[in-house]
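With one protein chain held back, the other chains of the complex are shown just where they sit.
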Amino acid sequence: EPHYVLTLSCPDRPGIVHAVTGALLRHHANVTESQQFGDPDTRLFFLRVQFTCSADPARLDAALRGAAEEFDFDWQLHPLSSPVRTLIMVSRAGHCLNDLLYRHRAGRLPIDPVAVVSNHEDLAGLAGFYEVPFSHVPVTPGDPASKDAAEERLLRTVDELDVELVVLARYMQVLSPRVCEALAGRAINIHHSFLPSFAGARPYHQAHTRGVKLIGATAHYVTADLDEGPIIEQDVERVDHSHAVDDLVGLGQDLECRALARAVRWHAERRVLVDRNRTVVFR
Amino acid sequence: EPHYVLTLSCPDRPGIVHAVTGALLRHHANVTESQQFGDPDTRLFFLRVQFTCSADPARLDAALRGAAEEFDFDWQLHPLSSPVRTLIMVSRAGHCLNDLLYRHRAGRLPIDPVAVVSNHEDLAGLAGFYEVPFSHVPVTPGDPASKDAAEERLLRTVDELDVELVVLARYMQVLSPRVCEALAGRAINIHHSFLPSFAGARPYHQAHTRGVKLIGATAHYVTADLDEGPIIEQDVERVDHSHAVDDLVGLGQDLECRALARAVRWHAERRVLVDRNRTVVFR
Amino acid sequence: EPHYVLTLSCPDRPGIVHAVTGALLRHHANVTESQQFGDPDTRLFFLRVQFTCSADPARLDAALRGAAEEFDFDWQLHPLSSPVRTLIMVSRAGHCLNDLLYRHRAGRLPIDPVAVVSNHEDLAGLAGFYEVPFSHVPVTPGDPASKDAAEERLLRTVDELDVELVVLARYMQVLSPRVCEALAGRAINIHHSFLPSFAGARPYHQAHTRGVKLIGATAHYVTADLDEGPIIEQDVERVDHSHAVDDLVGLGQDLECRALARAVRWHAERRVLVDRNRTVVFR
Partner (left out) sequence: EPHYVLTLSCPDRPGIVHAVTGALLRHHANVTESQQFGDPDTRLFFLRVQFTCSADPARLDAALRGAAEEFDFDWQLHPLSSPVRTLIMVSRAGHCLNDLLYRHRAGRLPIDPVAVVSNHEDLAGLAGFYEVPFSHVPVTPGDPASKDAAEERLLRTVDELDVELVVLARYMQVLSPRVCEALAGRAINIHHSFLPSFAGARPYHQAHTRGVKLIGATAHYVTADLDEGPIIEQDVERVDHSHAVDDLVGLGQDLECRALARAVRWHAERRVLVDRNRTVVFR
């Protein structure tokens, strides 16, 4: 029996769940998972319902459309059968790419990795081992035209390959506001995080000099505000004075793998809903 | 407006949530939180709905009764206004008692601690500081009659004080099967946990000799199977070779406080539902 | 046999440990714990040696003085018999004070709490229960003279009571640079921490609005740079969208207790050495 995920957000008021469950009941759907959240600050309501249903998809859609109009849903109905078509962008460091592609092959990440795009050639072999097409799209430092061309090509690839999700798996180029805009809500980035935060260059050196006892990583949706998009997942590890900068970098890579893999999985399973600048993650 | 929590479990089949939300909608209830879980193994469905409602409680009850009969609910409707009447049992170690009473006073634990009962007198002062009546009910080692009498008195106290929850906050006496039975689902115990487990006496010594790198604590409902009731919460800390047995004991006490406080809070907020020998915790 | 802790830092060069162990050996000391760290960045060497020794303390001191002069030690020799005389400053929130005093009474914190000083009267009862003298030293908002007087009195108390350690256990007044200077290296503060950091007022509200998935707490030595002194300990907990601001505050209080208790214990056990703006913590 086909499996679906319905996700929606709308202004919170009584009757939403009753209306949705009514529509599903009339089409003999069988709910396997359901989570909801009413945000008391924004007065928005969020719902994720996973269900099986053998009804004609068009009729199911029509039934939900009725409720959607009544309650002003921002909604999506996804068949769970098709993994999320994903483009992974990398530079030289391969830890996140390796982790994502291994998990995918092991059947633990419901994505379809349709391409790896990089501004370097280092990771062509890794992509090749996992049989994912690799494109080398160089960006010449100090040459805005080369960056523009690379971004143009990225957007074209996203379009041509029908890409639903772009994962910046340690892609060391800042995306232009135009690209961030174009990929809003469907591009995930990973970066280091510290308490306190360190702006500027060489953050691990700064963290080391400051003597932090914890280092972290944050996976978030890309927005034009660099490293400031809605946070999907964070992770952290203890460190101490004996960790040299390079040890911190190594630990940070492990954290990056973990936080990014979870964020990508939750996104692919349609568990992440955006609530202004926050996320609601129905784990 | 009065605040309620409805909890229920029943055989899983379509229509349960629709029926419940329908009954609530007809009485103009306003749902503030709702969580559900269908256990694919036991085929049982669990629901917790928190809502405000100004309808006559009797009519609300009657409306839910209809759904309950149709779907064979095992259900309870709790007003959230009244904190859970709680009896805390202790022996000599006061860390959990101190933690629970401090949290209560700070307004972070929705219980009403109606009595502290102990087989020792050491913690009378602590109970007194928090203005909770303290009863010393001694148990003479090797004298089964004194234990029987103590248990008799415990059950009588539970009855007289209308106690809803008994917390064994490091009470170092094993309760008889009869008492476990009488308090099924409303008595929470806390004990140490290790990987691997250690049966028998002096578990911290065994853990130390074995060189474990993690120690833990488990809060669970009391059943006649010693330390084997449904687990509500567990917590864990890293240790290493340099921790002496006494260090492990000290860390273990911290873990016991944390796991027990969470378990008691979740129980008091009606977030813990029992699924055979497991718990469903709607955090 | 008397128990001592020797702590030292000095420019790193060969022979330091050999010299120290030689001096100890000649006085028949028995080393029970020893940790060292050479910081490759600052080229400083740090050593903590715990040992028993029945030699005349003056002769032991003289023996170590020889090595100290040769290697230019910044060193201290502490008898472990005497707990650290500690003054605890609080405002209205009592979670850290309760945690510290309970641990002390349970024999798990080698401090001697000689006074609790507060700008409010709320916590007099708690201090009283633990039989620690309580002073109410009010600070009138907007009246710099009252703050000056309060600081004057603090420094005088530190002096009169021979206080070795000042713990700011949620004391909600900013200390003046003069006081920070006077207490350098012997005053510990606790505050919330987030990834990313939030400057300004109502940090938990900011963290909530930003949708962080982790909240933390940092214990650090007080310096004139507000919340920027050498970090001693940090701790962190996971949160999600369902945590309201008040839930974050409650979790933050638990983290504050844990991080502060560890920092105070490590300081009291002479395990924390300062390495410019970092700490070396020999746990």
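For reference, chains read A, B and C in written order, and residue numbers begin at 1 within each chain.
Simple rule for what comes next: a contact is a pair of C-beta atoms (placed from the backbone, for glycine too) under 8 Å apart; a residue touches a chain by one contact, two chains touch by 3 or more.
All values derive from a computational prediction rather than experimental measurement.
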{"item": "Which residue of B:D12, B:D99, B:E164 or B:E233 touches the chain not shown here", "value": "B:E233"}
{"item": "Option touching the unshown chain, where C:G15, C:G66 or C:P144 are the choices", "value": "C:G15"}
{"item": "Contact residue for the chain not shown (choose from C:S34, C:S176 or C:N277)", "value": "C:S34"}
{"item": "Contact set of subunit B toward the excluded chain (per top definition)", "value": "37, 39-41, 193-197, 208-214, 216, 218, 230-236, 240-242, 244, 275, 277-281, 283"}
{"item": "In subunit C, positions touching the absent partner", "value": "14-15, 17-18, 21-22, 24-25, 28-36, 38, 40"}
{"item": "Missing-chain contacts mapped onto subunit A", "value": "94-95, 98, 102, 106, 108, 125, 129, 242, 250, 253-254, 258, 283"}
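In this section, only the chains that are shown with their structure count from here on.
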{"item": "Which two chains share the largest set of C-beta contact pairs", "value": "A-C"}
{"item": "For subunit A paired with subunit B, centre-to-centre distance based on mean C-alpha positions, whole Å", "value": "37"}
{"item": "Computed distance of Cα centres, subunit C from subunit A, in Å", "value": "41"}
{"item": "Shared-contact residues (touching 2 or more other chains) in subunit B", "value": "none"}
